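Now for chain A:
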Amino acid sequence: MLTIHNLHAQIDENKILNGISLTVKPGEVHAIMGPNGSGKSTLAKVISGDSHYEVTDGEVTLEGKNILDMDPETRALSGIFLAFQYPVEIPGVNNAEFLRMAYNAKQKFQGKPEADPMQFDAILQSKLELVEMSPDFADRAVNFGFSGGEKKRNEILQMAVLNPKIAILDETDSGLDIDALRIVAEGVNQLRSPDNAIILITHYQRLLNFIQPDFVHVLANGQIVKSGDKSLALELEARGYDWLVSPVNG
Partner candidate 1 sequence: MMITMNTNLPSDVISGYDHNRQFPAWLGKVRQEAIQHFHKLTLPTKKDEKWKYVDFPSTLVEWPVVEDQAVFNETVISLVAEKIGEIQSESYLVFVNGEYVPQLSRFSPENSRPLSLEIPETFLDMLHSIENEDIFESINTIRFTDGVLVNVDQEQTADLDVIWVTVPSAKEISFHPRNCFKLDKNAALNIRIHSISTGENSYFMNAVSLVEVGNGAKLNLSFFANESDAAIHFSKFFITCAENAVVKVANFNAAVGLSRTEIDVDFLGPNAVAEILGLNYLVRSQTVHQVASVNHVVGECHCEQVVKSILDNESCTDYYSTVNVAVGAQLTVSNQLNQTLMLSDNAESYSRPQLNIDADDVKCGHGATVGQLEPGELFYLKSRGLSEAQGQLLLLKGFSQDVINRVEDPISRSLWTQFLADRLKF
Partner candidate 2 sequence: MSSEMIEKLTNQEYKFGFQTDIESDVAPKGLSEDIVRLISERKNEPQFMLDFRLKAYRHWLKLTEPKWSKARYPKIDFQNIHYYAAPKTKVKLDSLDQVDPELLKTFEKLGIPLFEQKQLAGVAVDAIFDSVSVATTYKEKLLEAGVVFCPMSEAVEKYPEIVKKYLGSVVPFTDNYYAALNSAVFSDGSFVYIPKNTISPMELSSYFRINTEESGQFERTLIVCEENSYVSYLEGCTAPKFDTNQLHAAVVELVAMDNAEIKYSTVQNWYAGDPKTGKGGIYNFVTKRGKCAGKKSKISWTQIETGSAITWKYPSCLLIGEESVGEFYSVALTNHFQQADTGSKMIHIGPNTVSTIISKGISVGESENTYRGLVQINKSAKNARNFTQCDSMLVGHKSKANTLPYIIVKNASAKLEHEASTSKVSDDQLFYFRQRGIGVEDAMAAIISGFCKSVFDKLPTEFSVEANQLLSLKLENSVG
């Protein structure tokens, strides 16, 4: 479904991704782990089209279509969803209205009817339950004044509403207490289906106790240095990253 081939990217002349290749098939969950600064978040940003990063080589295709030429909104409409590590606050913009805008943009893109506020409210209510959020959550401004945990849950809520093909969760577990982590993980698990795929970016294997990955990849210095199954995450937990990170590429 998503194919990344030999991806190189940089920001302000600093090379961050140095040839990443990865294939994600429907129904799969891939975990990408690695030390700080290894390029995990950059990979997420590059796939979703953040213009701060420059792709210097390689390609990324979604269902055979090259997405690197698409603007960020077209990538999103095509089915790529990024749960941000630091969701930005947008004062004054109503959360429910924002979600309806996004939902309708997608409906329109797919040639489906747009939802009016009443119809959308029904959709939203069911998704709110999924992430154990109270209905007044929908009436607050997007991420504005949200606690860290609320922000992350709001990302999962959006994922639930938009039903993406590829969901990239960028350190969604960071800064969450154990209850919030469970809620987020359960939300993600319920959204898993044979038709979509999930890329989990995480520093710790804690999240992987809740969401079972099919593959685990270790990123270091902008390259995938090791891939394996769930047991690799446990090994990393025990041994750290040092044994995999080659100083030569630093």
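Candidate entries met the following condition: all candidates are chains of the complex that A comes from, given by their letters.
The rule is short, and it goes like this: contacts are C-beta pairs under 8 Å (C-beta built on N, C-alpha and C of every residue); 3 or more make two chains touch, one makes a residue touch a chain; residues count from 1.
Remember, predicted model here, so these are calculated numbers, not experimental data.
K.L.:
Number, please: which of 1 or 2 touches chain A in the complex?
P.N.:
It is candidate 2 that touches chain A.
K.L.:
Touching candidate 2 in the complex: which residues of chain A?
P.N.:
Checking each residue of chain A against candidate 2 gives 48-52, 71-73, 75-77, 81-82, 84, 87-88, 90-94, 97-98, 101-102, 105-106, 109, 141-142, 158, 162.
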